[in-house]
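A short worksheet on the structure shown next.
One protein chain omitted, others in place.
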Amino acid sequence: MKVTIDNLTKKFGDVVGVEDLTLHIDDGEFVAFLGPSGCGKTTTLLTLAGIYKPTEGQIRFGERVVNQVQPKDRNIGMVFQSYALYPHMTVFQNIAYPLKLKKVAKNIQHERVEQVANVMGIGNLLDRRPGQLSGGQQQRVALGRALVKEPDVLLFDEPLSNLDARLRLTMRGEIKHLQKDLGITSIYVTHDQVEAMTMADRIAVMNGGHLQAFDAPDELYSRPKTQFVAGFVGNPPMNFVSVEVSRSNGRFVAETDLLRLEVGGDRGEGAAGYNGAVVMGIRPEDIQISGAGDIAGEIFIVEPLGREDLIDVRVGPHSFLLLASTETQYQAGEGVKLKFDMEKVQFFDPQTEKSILWQQ
Amino acid sequence: MAQPTVGSSAQTSSRNALKSYLGAYGFMAPAGILVIIFFLIPVAIVLYLSVTNLASSNFTSNLAAMEFIGLKNYETLLNDQFARKIFFNTIFYVLFTLSIFNVSLALIVSLLTTHIDRGAGFVFRALWILPRITSPVVYILIWKRMMAEAPFGILNQFNDWMGMPTYNYISTNPWVFVVIVNGFIGLSFGMIIFTSAIESIPKDLLNASLVDGSSKLQRIRYVILPLIRWPLLFVFTYQTLSLLTSFVEIQLLTDGGPGLYRTEVWSLTAYHRALSNYFGNAQWGYGSAFAVLLVLIGVVLAVIYMRVFRFDELIAEPRVETL
Partner (left out) sequence: MTLRGALFDRAKIKPDEVSASVQQDLIEALRLGLISILILLLAAFLFSGVIGPLFALGSVEETVTDVLTRLALLALPFVAYIAAASVARRYTWSDTSKALGLALTSTIVLFLLISVGAYAFDYGVFAPRPSLQMTLSQTEAGIRVEAIVPGGAAETAEMQVGDVITAIRRDAVDLAAFNLRLSQSEEDAPLRLRFLRGDEEMQETVRVAIVSDKQIRALLPGLVIALVFTVVIVFLPGQWAPYIALIGLLTPLLIGYFWVIIATFSYRTEGLVPLDSKDNFGGFTLENWESIFVGNIAGLEFNIWPILMTSLSIAVIMTFAVLLVSSMAGYALSRMNFPGRRFFLSFTLILHGFPAITLLIPIFIVLLRLRGIPLIGQHIGFNTAGGIAMVMVAFQLPLGVWLMKGFFDNIPWDMERSALIDGASRWRTYWEILLPQIRPGLLALGIFAFIGGWNAYIIPATYSIGTGLSNLPVFLNELIDETAPVDWNQVAAVGLFQLIPIFIFFIFAQEYLLNIYAGGTKGSS
């Protein structure tokens, strides 16, 4: 089922939830809505579900305009952050509830619920109540309830955020696998960029009610179109520093009071066209500590991540996050030299926050 | 799959809205009808009665047949030499019962019962609820026996044993007993609300304050009291209005006496004038004038409380919309 959102605007009184959102989701696609809290992603999801009424714009499921279709008639399944399991019903009754409402025959209900429960690995829990289940089991029940009526579209509202880290990892894989197997168009709201990157076919990054970008994960990562996307996607986040780029002797140089960096031709070209400062972004993995480096800084703090160390280096007032191998034991307070991989830097217009390199 | 229904979307929308409104009104209907029949229409009737001279001598339930006398009842009321006294009696009664018992002692009892063994707290609260669930006749009988003259009165028996003089308490201190008798009933409402509010404070918060080094008393002062501000206001509001309209216990205890209107309150007057044959003839029209003023005071107070305590902030918008 294709899901088409055209010029969707949702306001609550004067407060804007989403503004002028246009998004075309393909059949069977897994799309993540990514953004900080309050960015409008959940509002969009609930509007898709029919809980909220669009102020303007149109939503289509397939070719059918669903603006005025009641939630129950949209044939969607939804998994909530709190799971929203009915506490007074057993697991069986929870999963069977959508079927009961569709007046499906009792024996078919049983069959379907057992099928779904077995797929979800909760076949042995059908007589329990939600209160007696662990977080992961509740999650599976919620997923089962969403799937049992064979929905055209699956909606997820931060379904993993109440789980512990290890379980989140497992569920992440399971949901993705299930979605691919069933081929149900899915929309997944999250503020966790790792979740979005690992699960989604395409990610819609939102901020302040506006769509920032809608692209495949690796596109978003390597060719961010706005500074917000660049900063939000990727962990640890991209470092930003305000620089002036100038052309000298056919080469491009980005400089601040403390830094002076040579930029490669194709990336420097656009930036140099700007009068005054631009924002330069560089990812932590593109900075190395190296004796050959030309920028001197002092280590402020070292955070061991196990596989590598996350190091915060201060260069004057600027702070750069970078990843270093654990083999060298760095200490806070130590002076180091940094080497930037200038082939990977991004440049953004400080006013519009749009990328100078990758125009839409 | 249904075909797109473009073109009729505005119609669908308003049809959907209408359907959902009708649904909501359906939910409201039973309560709404009861409120209209037993609150709104009666208030309208009482307003109308207050401008007639309906009495038991010329009673008719046919509204059109009642004799219209304009504002004469209100005039009589204003010129009633005892109306002023009854008015201040009412203020006195509400003020003292409310502040001493319904709020202060209720708060103290709920604080005490939540700071002792849980089971013991339940026992004490169960005892405090007795006045409310005892039949008023028997409850008042108890208090009448309490303050009766020697040798029957319990208090006077104590006085006697202690070698102190005995008193006729009902004539010396009627108000003291009116306030206490009603206060002991009213206390349980606040007690239940406050106890429930205190118990609903997250345990983490209470433990945190102890870890931060506060004593039990400091915890009451700095954590519990600020957190139960809302129930305090609620009880204060709700009980003012309840006290304003309560009269059964006073009627049974003193019936407004002893003497002329010594413990008469406004709602009791409305009752006396209208229902009891105080002067041999129930003056329904005149009694209604008292009732109308009481309704007026009640509604004005309710509106003031709503504004002052911002109860309307509780009116959050529903977060499921009509499509």
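Letters A and B mark the chains in the order given here, with residues in each chain numbered from 1 onward.
One rule holds in what follows: a contact is a pair of C-beta atoms (placed from the backbone, for glycine too) under 8 Å apart; a residue touches a chain by one contact, two chains touch by 3 or more.
All of these numbers come straight from a predicted model, not from anything done at the bench.
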Selected from B:L206, B:L225 or B:L301 as touching the chain missing from the view: B:L301
Positions on subunit A where the hidden chain makes contact: 46, 49-51, 70-72, 74, 76-78, 80-82, 84, 86-88, 97-98, 101-102, 145, 149, 157
